[in-house]
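Left out: one protein chain. Kept in place: all the others.
Lettered A and B in written order, each chain numbered from 1.
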Amino acid sequence: MTTTSQDVERTRQRSHVNQARLISRVSRVRESGLLIALIFIIIVVGIQAPRFLSVDNFVQILLSVAILAIVAVGETLVVLTRNVDLSVGSMVGFTAFVTAYFFKELPGINLLLGILLGCALGLILGIVNGLIVSFGRVPAIVATLGTLYAYRGLVFITAANTTSQVNASDVPAGYLALATTQILGIPALILIAAIIAIIVGYFLRSSHAGRQLYAIGSNPDAANVIGIRKERLVFGAFAASGLLCGLAGVLWGARYATVDATNATGLELQVIAAVVVGGVNIFGGSGTILGAVLGAIVLGTVENALNILNISQFWLQALYGAAIIGAVVLDALITRWLQRTILARRKKA
Amino acid sequence: MKKLFQTLVPGFLVFSLLLLAACGGSATGGSGGSTPSTGTGSGSLNITFVPKQINNPYFDTAASGGQQAAKDLNGQFKQVGPSSANAAAQVPFITSLTQQHVSAIVISGDDPNAVAPSLKQAMAQGIKVVSYDADVAPDARNIFVNQADSEQIGRSEVDLLAQQINSTGQIAVLSAASTAANQNTWIGFMKQELAAKYPKMQLVKVAYGNDDDQTSFNQTLALLQQYPNLKGIISPTTVGIAAAGRALESVHKGGQVALTGLGTPNQLRQYVKDGTIKGFELWNPANLGYLAYYVAGLLAQGKIKGNVGETFTAGKLGSFTIAANNVVLLGPPTVFNSANIDQFNF
Partner (left out) sequence: MKRLRSLLFTWETLLVLLLLIGCVIGSILSPYFLSGFNLEYALPSNIMEIAIMALPMTMIIIAGEIDLSVASVLGLASVTLGFLWERGNPMWLAIGAALLVGVVAGYLNGLLVTKLALPSLVVTIGTLALYRGLAYVILGDQAVSNFPTAFTNLGFGTIPGTQFPWSVLIFATLVIIFAVILHFSRLGRQLYAMGNNKEAARFSGINVNRIKLILFVLSGGIAALAGIIFTSRFSSARPDNAVGFELDVVTVVLLGGVNIFGGRGSLLGVILAIFILGVLQNALSLVNISGDIQSLAIGLLLIFSVLGPNIARNIQAVIARRRFAVGSSKQA
C-alpha cells in the first residue's frame, strides 16, 4: 500500500470517527431537548388547565403510550440498522386477534401459555420479515410494506374462518386483568413497558451485539469489512421487533377487550412518529431507546393536552404530521450547528 | 450453494403464505357458490349483500338473517365487500356484481352519494337495489329497509340515558366517523330531544371514535378527563359503545358514568353484568338482514313493484307496508338490560 492511499484511509477513518461522535452528540442534545420540550408542554398546558397536572392524568398518559412504546422499542432496533419495519401494525393486529381467540376457545388455559403463544407468533412473523430482508436481500421498506398487506390479509382470513370478533365476555377475566392490575400501585402495563425499555436499552449500550447494530447503521459497508455479520444482526433486529409486536398484541387484546380483524390498523405511523420524534436517525446509526420512549411519551402528552384543552379532534392528525416534520427539521438544524461549532473550534486550535 | 439456500428459504416461506391464502380464499369464496344466474325474473334468485365492511359482527349477524331468508325463498345468498369501511372500496364490488347480472344488490351505503352512480348503472341493467342499515341516495335504490326510524332512535337513546342519570348533568356523544350520515342524523334528533324535554341535561361534546377500538377507547378517556363532572355517554355505534365500556371499566368509572347506545348483546354482555352499562338498545340485525333479502327477492321476482303504499308479507316477520320515500320500517328497537340480555345471542 502506498503512503497516499494510507493517508486517505486514515483520514477517512478519522472523519468517520468524528461523524460517529457528532451523531452521538446530536442524540444527546436531542434527548435533553425532548425533555425540555416535554416540561414546557406540561407547564403551558398546566397553566391553562390545572386538571392536566394531576398524578392520575400522568398515569393515564403513560398507560395510553405503554403499548406504543413497546412497539417503538422494537422499531428502534430495526431503524438503527438503517432499515425500517412498516409491518408492525399488522403484526400487533394478528397476534392480538389470535391470542384473544385462543383465550376464547380455551378459557381455562394458563395465562402464561397464551402470552407465550402471542410472543411466539410475533417472533415467527418477525423472522419471516428478517429472512426476506437480510437473506432474500429485499429492501426493508419494500419487504415490510408487502408484509404490512400480507399479515393484515392473514388476520382477515383467520377472522373469516373463525369468528369476526372476540368480545370482553368471551375471554377469561385473568387475561383482561393484565391491562388493569396494579403492582405496588403502578399499573402493570406501564411496568412491563418500562422493564422492556430498560432491558433493551441496557443491551444496546453494553453488549457487543448492541454496539454492532449501531456500526451497521452508521456504515454498512465498513461494518462488513471489519467482520460484523450484518445479515445475522439485521435478521435479529427484525425478529426482535416481531417478538415485541407479539407481546404488544397480547397486551392490546387485554387493554381494548374487543378485538376484531381491523385492530391496530395504522399503528405503524404512530410508531415511526414516536421513533423519529425521539431522535432516532431514520438512516440508522444513532438514537437510543430512551429517546424513542420519550418520543412516544411526548406524542401521548400532546394528544392528552389537546383533549384537555378541548381542541378539536380533527387537528390531531395534522399535529402528528407537524411533530414528525418539526423533529426532523430540528435534527437537521442541530446537526448543522454542531458541525459548525466543531469546525470553528478546530480552526481556532 | 449456501447463498442459494439462503434465498430459497424466504422464498419458500412466502410461497407457503400464498398457499395458505389460496386455501383461505377458496374457503370464503366457496361459501357462496358463484354459479352465474341466467337472466333475471322468474329464475332462481341470486342476491348479494354489500355491507360497509366484511368481518364485522353486526353485518355478519345481518348476513345470517339474509341466509335464512334465502332458504325460505329458495334463492342464493352471497356477501362481498371491502375489508375496511370505505365508500370508494365498495364501488368495484358493485360494478362487478352489475356485470354478473345478479338479481338484486342489497347494500349498506358507506357514503350515500359516492355509491349512487354505480348503483344507478346497476339499476339501468335491470338489477334491483335495496339499501339496508344505512341508506343511499333515494334515486339510486328501489327500497330502503330501515332498521328503525332515525327520529325514534335519536330520541329513545336520550330517554334511556335520562332514566339512568335522573335527567340532569353533562353528557357526551361518542360517534363513529365524523362523516357517517346515519350517525349525524341520530345525533341531530338527540339534540332536538334534549332541547325539548331535558333542560337540565347538557350535551358538552360529540367525540368521534371512527369505529376503531383504539380511537374510541382513547376518546372515551379523553371525555372523562375533559369533563370530570360527566354523567353519561351515548354511543350510537356498536364499536364505540364496546370500547367505551372497556374504557370506563379500566379507570374504574363503571356505574359512575352512565353509558348507553347501540350495541349487540354478545359484545356488551360483560359490561351489563358488571354494571358498567345499565341498558342499551338495538334492532335485531338478523331480522334486518332477513327483511332486506325478502324485499329484494320479492322485487326481483316481480311480486312487488316497490311503490309507496304497497303491502306485502315477509315470511316469518309478518306484513309490512312501503312508506313514504320507498322506505320499509323494521320496527321498534329492543332494549337490553341485565334482566333480558341472556335471552339473546347475536
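Here is the rule we use: contacts are C-beta pairs under 8 Å (C-beta built on N, C-alpha and C of every residue); 3 or more make two chains touch, one makes a residue touch a chain.
This structure is a prediction, so every number in the text was calculated from the model and none was measured.
Check B:64, B:167, B:184 or B:202 against the missing chain and you find that the one touching it is B:184. Considering the full assembly, B:114 is the residue among B:114, B:203 or B:329 that touches the omitted chain. Here one chain is not drawn; of A:39, A:309, A:329 or A:343, the residue touching it is A:329. Checked against the full complex, the one of A:215, A:272 or A:293 touching the unshown chain is A:272.
Interface with the hidden chain, as seen from chain B, comprises residues 1, 3-4, 7-8, 10-11, 14, 17-18, 21, 24-25, 28-29, 32, 34, 36, 48, 54-55, 78, 80-84, 86-89, 91-93, 95-96, 99-100, 111-117, 177-179, 181, 184, 208.
Where chain A meets the chain that is not shown, the touching residues are 84, 132, 136-139, 141-143, 145-154, 156-157, 160, 261, 269, 272-273, 276, 282-283, 312, 314-325, 328-329, 332-333.
Simple rule for what comes next: only the chains that are shown with their structure count from here on.
As a whole-number value, the distance joining the C-alpha centres of chain A and chain B reads 35 Å.
Per the touch definition, chain A reaches chain B in the complex via residues 51, 57, 60, 64, 128, 131-132, 135-137, 150, 152-154, 156-157, 159-161, 164-165, 167-169, 179-180, 255-265, 303-304, 307-308, 310, 313-314.
Taken in their complex, chain B has these residues touching chain A: 6-7, 9-11, 13-14, 17, 20-21, 24-25, 27-28, 53-57, 60, 83-84, 178, 205, 207-208, 212-214, 217-219, 221-222, 225-226, 228, 239, 242-243, 245-246, 249-251, 266-271, 273.
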